[in-house]
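Structure, as structure tokens:
Note that one protein chain of the assembly has been removed; the remaining protein chains are unaltered in position.
Which chain is which? They are A and B, in the order written, and residues in each are numbered from 1.
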Amino acid sequence: MKTREDKVFQALGHTLMTVLSLSAVIPVILMIISSLTDNEALLQNGYSFFPSQWSLYAYQWVFDSNGTVVMRAYGISVLLTAVGTALSLLMTTPLAYGLSKPKLPWRGALTFYVFFTMLFNGGLVPTYINYTSVFGVKDTFYGLLVPSLLMNAFNVLLMKSYFVAGVPNEILEAANIDGASEMRTMVSVAIPMAKPMIATIAMFVGIAYWNDWNNGFIYLLKRTDLFSIQNLLNRLMQNIQMLATNSQQVSNAGEGLAKIPQATVRMAMATLGILPIMVVYPMIQKNFVKGITLGGVKG
Amino acid sequence: MKRKLLALLLCAALMVSAVNGALAQNSGEVTELVMMFMTWTGAPADTQAVQDAINAITVEKLGLKVDLQISDVGAYKQAVQLALSGGEQVDIFTTIMLNYPSLVAQGYLTDLDENDLLATYGAGIVTAVGQEFIDACRIGGVLYGLPNNRDMAQGRGCAAVATEYLDGIGYQVPADQQDSEIVKITLDELNDIYARLHETYPALEVYRPVQLSMMQFSNVDFLGGSSFGVLMDYGSSLDVVNLYESDFYRDYCERMYDYNQKGYISPDATTDTTSVTELVKAGTLMSYTTGGKPGIRQQETNMCGRPMTIFQTMDDYISSNAVAQFPWTIPINTVDAEKAMILLNEFYTNPDLANLLSWGIQGKHYQVLDTGLIDFADGVDASTSTWNPSVGWEMPNQYITYVWNGNAPDLWQQIADFNTNAKKSLASGFTFDSTDTATELTAVQNVYDEYQKSLEYGFVDPAVGIAEMNAKLMDAGLQRIIDDKTSQLNAWEALNK
Partner (left out) sequence: MNIKESNTRLPTASIGGKARQYRRFWPVYLMMLPGLIYLFINNYMPLPGAIVAFKQYNARLGIYSSKWVGFKNFEYLFRTSDAWVITRNTILYNVAFIIVNTILAILVAVVLSELTGKRKKAYQSVILLPNLISTVIISYLVFAFFSVGSGFINKSILPLFGVAPVSWYSEAKHWPYIIIFVNAWRSVGYLCIIYLATLMGFDRAYYESALIDGASRLKQFWYITLPLLKPTIVMLTLMAIGRIFYSDFGLFYQVPMNQGALYATTNTIDTYVYRGLLQLGDISMSSAAGLYQSAIGFVLVLGANMLVRVIDRDSALI
């Protein structure tokens, strides 16, 4: 039952998406090519899609000087992302579900309690003091896992509004009248219906954990063996920025800059940072995001 | 399925905590002190080994252990600030990358004269660096930090030029300076060299300014470490003036503007963050500004990977804030100020400890050559060394350490003489308390950042740009800062004369 309108739409839609996909992918390709460019060629000619000289030096450098460090950082990143995402979902989903129940006493106050945290916090120093002196997360894996990333109000409210709109209260009430406990109703009725949003939030949290460097920057001082792959990359960037902006303090700043790996190495590190996701993502999409796609689309 | 997942998570959590538990250290009667400093790229791989070697000495001799907490340059400031405000144990640290006067103003540091702390436990420090330099670290008459032994002076107006290009234009070092490390020439002669370099190598970038260049190429004293309110002419008078209205600044910007008009400077100079030495190494750049000091030619040659010639057009100078720029301090977080001072004293006076900090473990990281100089241990080079922080200048006392191969054997003596013979600012030791002008400082800093690169890299006509910047600086409250600096300087003068 394809109509003419359908065909035009499909053609236009594919064109639009192709253009957008290209604009998303071209800079990434540039990044990968830069990491494979000879460093001197890069300095002489600037970034280019067609480098005058290719080189594997950057990757060689990374693996020669930091090989074990990089592999361990990958391990940390994977563990962190997996544990973080799972814990986050275990906390976010029930909280959002509870907030979505219209009859829940104190629902409004609790929603406000959650919402408030989206805007206000104690600032860096009090937060740091709280986590290190009360909870002792400094130089531990928990320092990467717990602060600020474990759950955020944005995701809770997003999921709450999905429960409100996508899971009709009548169905839940019906289950309840049938004698199902609240717990059972959530697990066997509400959650399956909210799959698309749960999958989405899982992906957001996963990306947030994978991309995060701030926790390592703040909470890891001695245990640099706990650095994630993003911490390794970001530490180079922070050092460059600090030397470039704050160099009045250090007359030896040039010496410092000279010790930091070259531009192609930075691109190689960045590529290594997103590579696993590019490899894993289609798999995740196949199994996990199937939830989204199967949710409602006509066959 | 869900239960399995939960079990898995718990398992992971337990594993993590087990690892952490195993690493928790328990200390006996020996007091453990925490020492913080920074290196360019973070804690070297052999930090634990060096720490153990240090402790082998200090436990025996002093009953003290040290815990080295090393960050990289980008994280150091934050790491120290958080540790200090978080009430964590820190016993000694260097104030590099931090702002020493502002740490004092915020009450982080211990008064080192209190209970005769320095006199009783740190007598060796006074001998090692000299009373004059120590007094230069006083703030409001109170001593909160101890300077280290390093190049305090700086050869102003220095330019490094790759020697091969000089050969290419047929440049001859003046006959009477054939043997000197730094070639003294005039600014006109330097301009002439640049003109000929550009003529012979039109495709290469002649000169690349960086943020520090203006300061390194000036006779200006950045009073209190900021360019807002300065002393001109090597601090030979205590007149606080606006640098940006000075003839020096106009001449400097005009010279850069001229360079840029002539095509000496890359159009990407303001945006490119590649270090100048790397550009020279890559063969795209011929010259840049540096700060002169003994050993500079070797240093620049090493970094650029090709022989460099160092020219100097101005004098050697110790600015008013050079000595107190990043003293070693004992914060109020210390578990025992006396022991911290004892340990610090040991680092200033014990060559074994000083060598461990700067160069690592003999035989493992370095070896002593027949000449008495040192070089990498067998089978080790710069890229494979597991302790090669290159921050000897940050350490308490590098004068009592070995000299690295390739330098003059009497390098440390040369540096001491360099400090002694350099011109000194009249305001040497003055520090500026910015508490009352913090609002204005944030505003003028933003204005200066807005114009700095376009003016000092020669991308804007100074005839227009300087006036515009000055108008905005004045709007932002520069005069208040200058007035405040003047009155603080007068008070300081009265106290010190």
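General remarks:
One rule holds in what follows: contacts are C-beta pairs under 8 Å (C-beta built on N, C-alpha and C of every residue); 3 or more make two chains touch, one makes a residue touch a chain.
Just so it is clear, the structure is predicted and the values come from calculations on it, not from any experiment.
Check B:34, B:50, B:64 or B:98 against the missing chain and you find that the one touching it is B:98. Between the chain not shown and the residues B:39, B:216 or B:266, the one that touches is B:266. Annotation for chain A: contacts to the undisplayed chain at residues 5, 9-10, 13-14, 16-18, 20-21, 23-25, 27-28, 30-31, 34, 45-48, 90-92, 94-95, 97-99, 101-105, 107-127, 129-130, 134-135, 146-148, 150-151, 153-154, 156-158, 161-162, 164-166, 181-183, 186, 193-194, 196-197, 199-200, 203-204, 207, 210-211, 213, 230, 233-234, 237, 241, 245-246, 263, 266-267, 270, 273-274, 277-278, 281-282, 285, 289, 292-293, 295-298. Mapped onto chain B, contacts with the missing chain fall at residues 77, 81, 84-85, 98-99, 102, 106-108, 225-226, 266-268, 270-271, 273, 331-332, 434-435, 438-439, 441-443, 445-447, 449-454, 459-460, 472, 475-477.
Assume only the chains that are shown with their structure count from here on.
Taking each chain's centre as the average of its CA atoms, chain A and chain B sit 37 Å apart. The touching residues of chain A, when paired with chain B in their complex, are 39-40, 43-44, 46, 65, 79, 83, 86-87, 124-125, 128-129, 132-133, 138-142, 217-218, 221-224, 235, 237-260, 262-263. Of all the residues in chain B, the ones that touch chain A in their complex are 5, 9, 12-13, 16-17, 19-20, 23, 40-43, 69, 71-75, 77-79, 81-83, 85-88, 96-97, 154, 210-212, 215-216, 222, 225, 268, 273-279, 282-284, 290-291, 299, 303, 325-326, 383-384, 390, 393.
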